[in-house]
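This part shows subunit A:
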Amino acid sequence: MDWLDWVLLAARVVLVFGALIVSVMLAVWAERKIVADMQTRLGPRRAGPFGMLITLADGIKLFFKEGITPTQVERPVYILAPVLSLVPAFLAFAVVPFGAGVELFGRRVPFQLADLNIGILWVLAMGSLAVYGVVLAGWSSGSAYPLLGGIRSSAQMISYEIGIALGVVAVLMYSGTMRMSEIVAAQDRIWNIVPQFPAFLIFVTAALAETNRPPFDLPEAETELVAGYFTEYSGIRFAMFYLAEYIHTITVAAVAVTLFLGGWRGPVFDFLPWLWPLLWFVLKVVALIFVFVWVRATIPRFRYDRLMSFGWKVLIPWGLVWVLATGAIVVLPEEIGRDALVRWVAIGAGVTLLLSLIAPLLTRGRAGTRP
Partner candidate 1 sequence: MDLIVFWIMAPVSVGAAVLMLLQRNAVYAALFLVLNQFTLAVFFVLLDAHFLAAVQVIVYAGAIMVLFLFVIMFLGVDRREALVEPIRGQRGLAIGLGLLLAAGVVLAIGLGIGLARAPGPAPGGDNIEAVARVLFTDYVFPFELTSILLIIAAVAAMVLARRKARGLPDLADEAPAGREPERVP
Partner candidate 2 sequence: MTDLIWLVPALPLAGAVALLLAGKPLRRIAGGLASLLVGASFVVSVLVLIDLLGVGAEERTVAVKIFDWISVGSFEAPVELRVDPLSMVMALTVTGVGFLIHVYSIDYMHGDPRYSRYFAYLNLFVAAMLTLVLANNLVLLYVGWEGVGLCSYLLIAFWFERRAAADAGKKAFIVTRIGDTAMLIGIFLAFSTTGSVRFDEVFGAAGGLASGTATAIALLLFAGAVGKSAQLPLHVWLPDAMEGPTPVSALIHAATMVTAGVYLVVRAHAIFEASEVALGVVAVVGIVTAVYAGLSAIGQDDLKRVLAYSTISQLGYMFLAAGVGAYAVAIFHLVAHAFFKALLFLSAGSVMHATDGVIDVTRLGGLRRRMPVTAASFAVGGLALAGIPLLVGFFSKDQILAAAYEAGRTGLWITGLVAAFITAIYITRAYLLTFEGEPRSELHPHESPALMSVPMAVLGVGAVLGGLLGASAQTGRVQRFLGPVVGEPEAHAAAGALSEVGLSVIASAVAVGGIALAWALYGSGRVDWQALRARFGGARRALSRGFYVDDAYGALLVTPGKAAASFSASVLDTRVVDGAVNGIGRAFVRLAGVGRRLQTGLVRTYALAFLLGAAALVLVLVVRT
């Protein structure tokens, strides 16, 4: 590893960081615009073309606003919390491959910050750390609403982390690796979303909850908790939470794209061959974020107890079932041969069909004799 490697790495880090910040800007604008459109409003339109600079304007405003620190706060933690919220969101992105890479200065430069062998675990680890920002912000504010928001969110995030993990486990069992680049490579014939559609649903649902996106945005449910865990925050610290939330959303979308939508894969043309994968990746992420926004505009917020029971009684059981099924899908063809498997599945389906046809007849016959 010579100095050039270091330089290239630094360059990539800076680029990714900048790209994330910019994409947050765009994402916030896009969300406001799209939601407004869906609600037949106009949305932001003054700052810049189509109001595109609205986020920038907001950011500048927040940055220069006076940072108010309430007297009841636990000061060190109060200051630490927004940072703790932001950092894992950035770090999680480190393992996401966002392009096929390029030949530069006679060496291969992957479009990925670090291709760790535990890649997918890294994402999970960072996701599990994100909860600290929320919890500590809630606690350190020394105020009732934030505390409730913090406690809610810790329970919610811990619960849904399991859902995420189950979705991820299914994928890594199917792909046979934890390395993100290899997961992408394994999708060269068919995207994981097809064979792993249930895992995709579970992962995306849980990820929405994990990022506190609607309809799972209970920690900050403004109608109940003012603004949830960051009620007592203002100015730049508030901006950091806001930023963190969107970076989180983008990261989650990027991870979902990597795991399920074939990552940067897509048709590559001769013109600038390194650019196309990047483009496909960005397009897929944008499409997924659009879906997130769409969901936000469509589905109302969950009630807290329903949220928990949905997580524990629906998401986790089905996640477990799907993990088992994936195990069977992976192992059975090796064990009994693909043809035999197909035959057995066909027989099973036929028998099920037959039974479902016969069963109503039987029950009717019995129902007649019963009082």
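Behind the choice of candidates: all candidates are chains of the complex that A comes from, given by their letters.
Definition applied: contacts are C-beta pairs under 8 Å (C-beta built on N, C-alpha and C of every residue); 3 or more make two chains touch, one makes a residue touch a chain; residues count from 1.
Worth saying up front: this structure is predicted, and the values here are computed from it rather than measured.
K.L.:
For subunit A in this complex, which listed candidate touches it: 1 or 2?
P.N.:
1
K.L.:
Can you list the subunit A residues touching candidate 1 in their complex?
P.N.:
Those residues of subunit A that touch candidate 1 are 74, 76-77, 116-118, 121-122, 124-125, 127-129, 131-132, 135-136, 138-139, 147, 150-151, 154-155, 157-158, 161, 178.
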